[in-house]
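Sending over a structure as structure tokens; questions will come in a sec.
Every protein chain but one is kept in place in this view of the complex.
Just so it is clear, A, B and C label the chains in written order, and each chain counts residues from 1 on its own.
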């Protein structure tokens, strides 16, 4: 199929050519005296992305899923109770993981399309006077529904309840893209992955831990080995890793950090908001709805609801096979009901307008009546006005 | 500037990632016994792209401009007369080259927007009873105006006049993209470059010569060295080159030929026509005109005329600086009057729709009143109907 | 520092340019309908490398260390007893992991320089009439000492004892390089990593499990999530993965498998033996000893003992800083006593001769009296005779 694939899934995101080229290099000795010259500045610069001065960042040669497990198994003890809300596939999977790993999981259902209910959370925390809840697990950006929760609000709820629970945040599809403030929000473990805002291939879990979380880790008795924080701490302090790292991935991350810091983290937030808003304008112009309820709209991914008599999977299939554009599918409860446009990472106006135009073709081909060009027109008027 | 540059100039075109990766390899000994295993099949496969069975293909480590010179200095003798029409910047430059190189250049002006006037040509050839015209120089696709001439028609004019002049064709922005038939059209020298339909970086002049042209070359007394056909003939026969080739470029060309032949040359023509037609539909929907007159529309590049009170350079500047989209400028006589969208090479529907949307923004920002989304809507309806 | 680094550590190994280029490509949708076209043949071809027809192969987005954990936590139950010998840093680390993960670890010390003592093993297995030992953990190639154990012999010991224990083999620095026969040797879990014989960057744990091991996994109650075999089994069957894979790594593995299978697995074994033997001839010509005792010499890495009054770390440091050649350090008990030359992966005679020459310089600079050129001369005579 001639021409490039147009990738608009919410991850892996498009990798800038500078990053791909930075990863294309010979292998190196990860125990050489110069390896720390590569690795130490990465760990330092990651703190600027997570917005932490007091915390510590880590890079595990694994995925975001592993990052969830790092937080759970290092900072908690066997059987500890965690509190989490389920409102999408990724919060669901974190719940399943916590259960499998033997933790006591208190989870509550929230309508898919909404995020963490802060009042409910505060009430539950206040009710937990015995402080049995050892950690609150918060999915910052629920990728499956395009819903962003208010992590600053979660912190306020914890503070209002004067509750000592650790705050673990799944920031896989938010960190390095939309506002995230590790220190200001009192996050204890923040989990991200290389293949989203960091614009790299999958293969690195990128994490930040507060001193409180590290203290908890130092006493935890949960059995762990590959995903041990302590092994990282012991070796990272000298600029090394506990086992063979992917040096190309680190060189890619080095370049990615350079690009992110050159753009400026606040500019990155603003760009993602602007690109997302254009997509939302397009959806409105089509007369369709998005999955996220007002106040919960994600700036990294938009889940669009198809009319009840249509199947979103057909839209996605047509988009891919006929127009070589990759969209995100609805997962689990919203399978067939929504399709998703990822607008995260290395994107700009024209990229998104191409995506919107491609979606228009797929919608029309699927028999969903929209005005051709309407979404693009609405989005580009917004982009023009805000460029 | 975040996000990729969107490249819609009529060359260099977008290089597929497979081609870029094929070029990323260690240097090699170009005199090794295995070098011919790389080079000979390239020369053979090029014949399929030029559509010649009786001709011979060549790759010079230079550019399309050098290709013009190869044809002139190898197949003609000093002072020989050539006939050419001037209807754009590239036909103009070929005229200038022929003059500089001491040939007698008979050239005639044609309105920019039109191509070779076949009746006029036939009349002139018939009038040249002494056969002083040694070569007809034909610009197949005039990149500066988006005009395609009828090379089959040029051959008919030569035949109708029973004129023995050689036929040199500038196919830089046509070959490997729009219909070109070296043998069927009796072309004697066809000149292309790596950076257009071949989807490579600039740096290779890619040529085909008929046996008639090669016979002429064998007796030509024009002084030449670097651009000598004979040196290529002498070494190519064993699979080598007269001087150091760029082996990465050859590996890239190897991969490019694989992609082109896998798609199929007729499919490539059809794809370029379809993509171009979508652009023309968009222009019509905007209420603007294209530079090419009816019957001369190019399928690789469209020059779009801005209203008389506007400056096309501003459209281009806004597109680049504000939206990171690269458009072609109007050159020479049409500078400021037109901007150009290249739709040549590794392109598909969504690429072009992004380009059209980007142009809509730049037009609106330039104060050119168009309906937002109108061009995209018209193009995508055409693409949907013809996909 | 001008000129390339010469990498002769026992991993990461040198990545062929074809593999690096195969990994340099845009990101892809790992849930697309064409993703299985990439992934399924990889899983099938891996079986040819592990030499298993009845087993099943897996690729985890992690490292070889994680591979150890996959075997332990999926196939055993909490507290299960495992038997392992300690004769180097990597057998040591596996012991430590098993302890941390709560298994009952019976381990026995073996002199560093030797491998698994088959008679001792057989005796212990026979003595375990209650079959409390649930798994034998065998380090096939102890990278730290350059020692290869006889895994076929381990199987014979198990059979002689008629013992049902599972056989887990650390083949990180052996598989795809030296003889490994999953089915013939009755291996139950074989663990390798991308950065050794597979000639890729670190970042993939590559595993093979027997049906017996998979059956054990299906009933294991050990808590696990990220490293769950079952999640892989459930998704791999349709050609997908349980969480986002590194598609560049998979494309690299695809290319690596092509190169390995084109060379032929038996030819790869033979090449590694021949290259290793040349290194051993060089060491003998220098009048030095290798760490491995007779019968245990590894064909992927040679640990060379420096005279008692010298520090191997100085040899390594000089080699790196003065000559840009990376050697492996002695680890733990042999730190300072040995340096290591990795001769694994994409290597040939001239590569190794360069390494040997480089080592000669570093030895001489360290005050270790050898005859300049003696090692190279001995090795090249062997290479010439066996090429």
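Convention: a contact is a pair of C-beta atoms (placed from the backbone, for glycine too) under 8 Å apart; a residue touches a chain by one contact, two chains touch by 3 or more.
Quick caveat: nothing in here was measured; it's all calculated off a predicted structure.
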Have a look at C:45, C:150 or C:346 and name the one touching the chain we're not showing. C:346
The missing chain sits against subunit B at residues 4-5, 7, 9, 11-15, 20-21, 23-33, 61-66, 68-69, 96-97, 100-102, 193, 195, 201-203, 223-228, 242-249, 317, 320-321, 326, 329
Positions on subunit C where the hidden chain makes contact: 1-4, 6, 14, 16-17, 24, 259, 263, 268, 271, 322-325, 346-351, 353-358, 360-361, 364-365, 371-378, 380-381, 383-384, 387
Touch rule applied to subunit A and the missing chain gives residues 17-18, 20-22, 24-26
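Operating definition for what follows: only the chains that are shown with their structure count from here on.
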Relative to the centroid of every protein C-alpha atom displayed, which chain's own C-alpha centroid is closest? A
Between subunit A and subunit C, the Cα-mean centres are separated in Å by 34
Distance between the centres, which are taken as Cα means, of subunit C and subunit B, whole angstrom: 54
When you check subunit B against every other chain, which residues touch at least two of them? 17, 24
